[in-house]
Every structure is written in structure tokens, then in C-alpha cells.
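Apart from one protein chain that is not included, each protein chain of the complex appears where it belongs.
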Amino acid sequence: MNFNIIRAARAVLHVTDLEASRKFYVNTLGFVETESDEQHLYLRGLEEHSHHCLLLKKAEKPAVEVMGYRVYSEVELDVLAEFFADKGLKTKWMEAGTQKAMGRALRVEDVSGLPLEFYAKMDTVERMLQRYDLYKGAKVQRIDHFNCMVPDVEKAYDFYINELGFSCSEYTASEGERIWAAWLHRKPSVHDVAFMNGKGPRLHHVGFWLSDPMSLINACDVLAASGYTASLERGPGRHGLSNAFFLYLRDPDGHRIELYKGDYLTSDPDFKPVRWDINDKRRQTFWGHEAPDCWFNEASEVLNLDAEKTVDLEEAKLKQHKPTFVI
Amino acid sequence: MNFNIIRAARAVLHVTDLEASRKFYVNTLGFVETESDEQHLYLRGLEEHSHHCLLLKKAEKPAVEVMGYRVYSEVELDVLAEFFADKGLKTKWMEAGTQKAMGRALRVEDVSGLPLEFYAKMDTVERMLQRYDLYKGAKVQRIDHFNCMVPDVEKAYDFYINELGFSCSEYTASEGERIWAAWLHRKPSVHDVAFMNGKGPRLHHVGFWLSDPMSLINACDVLAASGYTASLERGPGRHGLSNAFFLYLRDPDGHRIELYKGDYLTSDPDFKPVRWDINDKRRQTFWGHEAPDCWFNEASEVLNLDAEKTVDLEEAKLKQHKPTFVI
Amino acid sequence: MNFNIIRAARAVLHVTDLEASRKFYVNTLGFVETESDEQHLYLRGLEEHSHHCLLLKKAEKPAVEVMGYRVYSEVELDVLAEFFADKGLKTKWMEAGTQKAMGRALRVEDVSGLPLEFYAKMDTVERMLQRYDLYKGAKVQRIDHFNCMVPDVEKAYDFYINELGFSCSEYTASEGERIWAAWLHRKPSVHDVAFMNGKGPRLHHVGFWLSDPMSLINACDVLAASGYTASLERGPGRHGLSNAFFLYLRDPDGHRIELYKGDYLTSDPDFKPVRWDINDKRRQTFWGHEAPDCWFNEASEVLNLDAEKTVDLEEAKLKQHKPTFVI
Partner (left out) sequence: MNFNIIRAARAVLHVTDLEASRKFYVNTLGFVETESDEQHLYLRGLEEHSHHCLLLKKAEKPAVEVMGYRVYSEVELDVLAEFFADKGLKTKWMEAGTQKAMGRALRVEDVSGLPLEFYAKMDTVERMLQRYDLYKGAKVQRIDHFNCMVPDVEKAYDFYINELGFSCSEYTASEGERIWAAWLHRKPSVHDVAFMNGKGPRLHHVGFWLSDPMSLINACDVLAASGYTASLERGPGRHGLSNAFFLYLRDPDGHRIELYKGDYLTSDPDFKPVRWDINDKRRQTFWGHEAPDCWFNEASEVLNLDAEKTVDLEEAKLKQHKPTFVI
């Protein structure tokens, strides 16, 4: 079965201070602010014609409300609803009009307990792709992917590959060839979603696409000049896995985002997933740099479908929590 | 009907001197040479796992043998063969084994008389994506698109959109809103093929994808240092249409290639094709530079399905052959 | 004799509309505005601690008031005054306090009739080098050089080399090894001033230094997005001569500026000037591109020392006015 899921398309995050978020995302990183009110900040990348790819909602504490995937048409929402219900997974409809700029949306809990959303319609707005006079900071172009920490990566892998129709581009093998992490895609890029072994379900980061590597270097300079040195958690560096040039940032609420440039085309069915050993020094950072412990341990908790409380965490199934580089 | 055409995947060009071609494509531009013999040079980009994306065949005079599209599976070849035959368009099977590294291929003449090829299988080879020690010149990553001159763009447009299932990302309007040029895609990028009004059918250029804009600047420097100043026909520049950073080169046989970096994601069905007026100065080159006349007049002639003789040319239907910038 | 001239340090240009100049230089190109009033706009580059490197004065018509060189100390101004007077060249003192932010300045007419100024003191201001949050457009770092059209390049060359103590980095030879153009420096770069054969004396352009090549590409994009396509006169390209990556722009009054990145160190006394033949296709643009005719014909007229009227023009001594590329 192919659900015609197009791509990772929007994230809804709870933040505690919208003004602090605006300073970080809009003024410094260069997201376009589509609109906002007392409770919401709707952001998009420079090339995007969709109303937003990142919705920040004011809340008492930081959390992830939902990760949204775009599908081709309305009818697929019904098929998906039935599919998730059949699997015994929770679903919830968000009718058109209940979410700003959005058509009808189906919210579900996936097999790891992650809150997903599927939708076919979002209002369109002016693309700013060639408004170079407005570019600033990291010149963020568009949303690219979600990366999630889950206790059982193979369970998530099987569900997304075999049930939802995702393909695997690269993966990390650990302890007896068990899958420690996997990069899965619908659009023909490295990923729309990745899963890594860890206490979860949690959102590790949302990845945003940049147009060129110098925009990422420029982002570092602008962030530092704007007082955000503490937000630069890891990088810049080149990922071995995915080959992308990357920078990990923590936003004012601790949510992690990745500025991401690189990738390659994965459109062909004979593309063989690239295998990496978890202890290969060039896997994480091709140049050999280690990621800090916080990068492995910290992630954003996710809300249940009613957005009332965070989903309970479970310990990771595989024992190895981070690479060991034995010399 | 959706034929599950994946993408523009290989070009077969006739050239008169393989050694001159090797010096240009491999030594200078940085294509990977998969293999070669007295009559053939098989080239690929650094990220490609397919055996080749550009096949140069030694011949008495330069010409285009075929433009190849990859499809998802063998069965689609039969559906396509039937479809083209039903339309009264010529078809020809190339059985597996008759073309090196290739499975069965269907060759056809499209509605403009262009020689196309569809195939589902090509041998896979090692990807060189992270062999940075081997990168040189333009660091060409992969094939991206074909651009063809045809006498009747609207006819080609209708055939590719309505029959073959391509989508339009951008187009140029002329004389009473007639389509003067159109950019059509299967993979979610700006294009796999573009058509422009002109004497045809001819191949205007094959576009190759670069990883970043500095690789294109570097290519200019390396080309000039290697004695190829006369090969730099147009650019570097930023296209208004497509937003790509580009450079047009003429290879030793006069075939035109484009080094191309930029683009944006066109996966969503609500993406509205971008309209450009032919006389908008920023359309061709966003910075206002004009293309030289040779860029509008010269293109590579194409062979018929038996590769015996070039297809007859027809004058363009729309009178305007190039933009007029009235001040 | 060594006058301890440090470097090309400021230009004073007359412009007709300060608001149009501000939009171009400050809003679009990213110069820092130190201060301004109804009649003046004082601009500097991001790394500069001097009050300004470009002073735009409101006037009825565009013209060049003076090209300023910085010297090491006050006492050298007196030596220079005596030297120029001895040569029978006009001099004029501008006492401290008569020019904003400037100490005492000596204005002279050089051997070609160009209005120069020497000064040892200028007020210092905050450097913005690491205020990356304020960077925009071309991210102009500092003034680099003047380029002047003069009727007799060899006369200018002899004067600057033998009398003023400049050194030659590169030159262009024409008709019987006569010097057609020459690049002369005091700071150990390619040039503080260049002279080219042409109707003069006129200022061809003022060159400004950029930190990296992507800033120049970015400048093209921002200029085009801001409506300045007609201002992009030539480039971007790589100079054969000087090896710099360049872009020539015409400001709203037609004054030409060059955005310039590249260069090399010329500190050693055994550096041999690089000779280029005027008809070497890679001299102007290493990539082989020709400069447009306007680039050879148009330049800014200069004022006499009283800034009352423009200096009379004389035809070029060497007959060749631009390169001829014979194939």
C-alpha cells in the first residue's frame, strides 16, 4: 500500500516566550514570519509557498505537539485514518478551520508513540525565494526532516518501511547488526524522518535546508554576534552519514534544530541503503569530531494527541547510547 | 495515466574525438570515468551509483543519439511501448545486453521528433560521493535535466503534461500569452526537461548538478587555466527562471552542457507554475545579463531511432527567437 | 625619497541625490553610514576604524573632488607640499577643521591633472568587523584602490614609481612594448592606484575589498532583487590581471565602483611585475569574457583643486583603446 505521503512538512512546537523565539528564528536565523498573534508564530523558509513549516505555540513548558506530513489528496486522509485505527493506534481529526491556514488534518500516534499529523491542504503565500534583499542569517530555505529518539528503532523502521511506504537511505548498525539508527525518506532525499536508539519517544531535532555551505558559516557568525554562542551545540561539520554540512542549534526553549546542506538524490529503486558501523569515527562527523554528550542525551518530549500531557518515556532497547571510539 | 518515469537519467552523445572529450569532461570538469573502450566513454557524477549518466560515442560527426529517462520497473516499458505505438510515434526496442550496463530499453520519437529512451535497469557501481580526495574541477554530482529546442513548445508541453505525467514548475509567456518555453519535472525539482521555442527538434543542453556555488566558480578558474576560455559560452550567473546558479559550456564537439546549482523543491501539488514574461530582463539572468546570440541559435542535432541520420528541422512557430529588452 | 604614503584611503565624490546614494551604498551594498547631514554622507567598510573611506557630497552634477592617500605623519605633508610645488604642480592646504573628522590635508594636482589629497589624521570610530548581525549585501570591508584613465600612462607611471615611491605589481603592454596600463601599490597588495590609457584625466573606478567570493555573488543577488540590474556593468568574473574576483557597478550617478576580492602579497622587493599583452584574452577576464564598450569609454570627470570646474580632458596617447581579440 502506498499512502502518497509527500514529505515532512511542518512541526508544531510549544515554546514559553514567543518574543524570544522571534528574535532567534526570524531576526537571527532568517525565517520568514508569515503571521503571528499572542499565542502563535507561523514561520516558513524562503522558498516555501506553504503558509508555514514551523508553528510555535505559547505554552507553559516546551514540548512537541505534532510532526506534520503532507499527503497528495484529501482521500488519503481517510485511508490513513482507517489504517491507523486498524492497527489499534490512536487517531484524532482536526477539522478544517480549527487550525489556521490548514485544511482537515488527521492526527495519530505512531508505533513509537510519536504524535504525527497528516494533511493535504495548507494556504499558500508568496514565495520569497528571489527576495534576496530580505535574506538574512542562515537564509533558511525550507523544512527538510524530523529526527526522533525511540526505544525500539527496528520497530519504527519496520512500520515506516513496510506499512507507510518509506525507503531507507542509510542506517547505523550496532550490537550484532541490529539497526541502531535509520534514515527514511518519501521525497527523494536522504530523509524525511530518522530514528535513533534512545530514551523515547522524543523529538531529537527538526532539520531545515540551506541553499549553500557559506550560509551555514554565516549563520554561525551572525548567531555569535547576536549573543547566541550557547545555542551552538554541535558543528559546523560534515556528516559522514548523509554527507550533509550541518550545524545543531538549541532554540531559546531547548528545542534542537539542524541547519542542513548537502544530501543527494535517492529517487532510484536500486539505491542500496548505506551501512555505517556505530563506532566508525567518520559516521557522525566525517572529519572525526565527536558530538557532545548532551547531543545524545537531550531531546524534546512529545505530547499525546490531546496535547494535554507528555507521552511516557521508555528506555532504549539497545544498550549502546553513543559511539565508542576505541583507538 | 502515470508511467512512473523517475527522472532524466542519461544522455548518449556522438563525439568525434574521445581523447578530447576525456580531457574536457574527466580531467577538467571532474566527471568520473566508469569505463571506456575505443568507441565509448562512460561517465558519471560523483554521487551516482548508476554506471553512467553520459555516454559519449565516437562518430564521424557530433549528434544526439538519445535522451534517456529512468522508469520504476520493467513492466512500464511495455505500457510505454504500447502508448507510443498507439499515438503513431515510432518505437524501437534495445534488448538487454545490446547496450553496455543497461537492461532492456525502449527508444521512441516523441511528439517533437526528439529521440527518447526509457529503461528500468542499469548496472550499479561505487558511489564516489565521499571520495573528496578525487574531486576536481566542477565536482559534478549528477545529471539533472535536458533542455530542448522545439518548433512548437505548446505541443510538447501538452504531450509531456497531459500524456506523460510531467508537472510544470515555470514557464515563459510570449505573444498573446503563448508558451514560449516551459520547465517540466518528474522528480520534485524545477525540471527533468525544458522546451524552448526555436528551430528543432534539437538538444539545447544537458544540465548537470553541482553541490555548491563555489564549485562553479572553481570550474571557471580551472577551465580557463586548462585552455578552455572559448568553451565558456554564458555565465556564471543566476537564472531568474529556476533561481539556479549556472554556467553554460560548449564541449569540444560543440555540445552544450550546463553546470547547475540551485533549484527548489516542487513536490507539492498546489505549487503554481511561475510565469515569466519573455522580455523580463531578470528571466534569463536574474542579474540582467543578456545571453549571447549563439546561445539562442546553436544547438545539437538529434538522430532518428536507427541513429542513421539527423532528424529534419522545422522553423519555430512563435516569431520571437530571443528576448527583446526595450528600455 | 620615500614619502611614507600608506595607502589609498578615501574618495570624495559629488553626487546629485544623497537619498538615492544611501539606498545604493548603505541599504543595498552594506556600507556603514558613520554620519550624514543635508550635504554629506560619510561611509566606511565593516572593518574600518577610520571615520570614512567614501564621502559623498551633494552637488549639481556628478564629479570627483579628490582621491585621498593616507601618510604616516604630519611632517610628511610639508615635505610633499614642497615636492609638488618644486615640480610646478598646484597645491592647496585644507586646514584641520575645514573637513569633518579630518586633520590637515594637502591637496595637489598630480602629473596627469588628477586631484589628490594627502592626510595623516582622521577621527577613529568603532570597527564593525565582528558585528555580523549588521552585515548585508556585499559586506564591503574596506577601500582598496583607485583606477584612473589618463592620456599618458607612462608619464603617470614614472611619476608614481620614481618620485612618489610606488611599486609596480602588474602592467599591460601594447604597441611596441609601451605601457598601456599599470597597477601600482604602496601597501603590499596589487594596487593602491592603477592607470589605464584613455581620455583623461578621469577616475575610472574606486575599488572596495570584500572578505570572500560568496559575498560578491550575494551582492549580485541582492542588487538584482533591489532593482539594480542596470547597475551591474561587468562581471562577476576573475581578473587575469591581479587574479581578483570582481564586479563592476555604476552608482546612481554613474560613478563606477568595483567590488574586489582576491589579490596576493607584494611585500618582497624581488617581486617582478607581471607583464600582460593587451590582446591576451585572459588579461581582463581570466575566463575570457570581454568587457562592454562602456567600461572602456565612460569614467567620472575630476574637479580642479578649487572644486569649481572639471579638469580639461586630453585624448589618449596610445591608439589602442581596448583589447582586440583576433581569432
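We just call them A, B and C in the order they show up, numbering each chain from 1.
Here is the rule we use: a residue touches a chain if its C-beta (ideal position, glycine included) is under 8 Å from a C-beta of that chain, and two chains touch if they have at least 3 such contacts.
Just so you know, these numbers come straight off a predicted model, no measurement behind them.
Peer 1: Among C:G30, C:G240 or C:G288, which one touches the chain that has been omitted from the display?
Peer 2: C:G240
Peer 1: Given that one chain is not shown, which residue among C:H52, C:R104, C:R142 or C:H204 touches it?
Peer 2: If we include the chain that is not displayed, C:R142 is the one touching it.
Peer 1: Out of B:E33, B:D221 or B:D280, which touches the unshown chain?
Peer 2: B:D221
Peer 1: Residue by residue, what part of chain C touches the chain that was omitted?
Peer 2: 6-7, 47, 49-50, 70, 72-73, 121-122, 124, 129-130, 141-142, 187-188, 211-214, 240, 243, 261-262, 264-265, 267-272, 286
Peer 1: Since one chain isn't shown, list which residues of chain A touch it in the complete complex.
Peer 2: Residues of chain A in contact with the hidden chain: 213-214, 217, 220-221, 223-224, 229-230, 232, 236, 238, 245, 281-282, 286-289.
Peer 1: Which residues does chain B use to touch the chain missing from this display?
Peer 2: Chain B touches the chain not shown through residues 28, 130-136, 212, 214, 218, 221-222, 224-226.
Throughout what follows, only the chains that are shown with their structure count from here on.
Peer 1: Any idea which chain sits dead centre by C-alpha averages?
Peer 2: B
Peer 1: If you average the CA atoms of chain A and of chain C, how many Å lie between those two points?
Peer 2: Here chain A and chain C have centroids separated by 50 Å.
Peer 1: Between chain B and chain C, what distance separates the C-alpha centroids? Give it in angstrom.
Peer 2: So the centre of chain B lies 44 Å away from the centre of chain C.
Peer 1: Counting only residues that touch at least 2 other chains, which ones in chain B make the list?
Peer 2: Only 213-214, 286 qualify.
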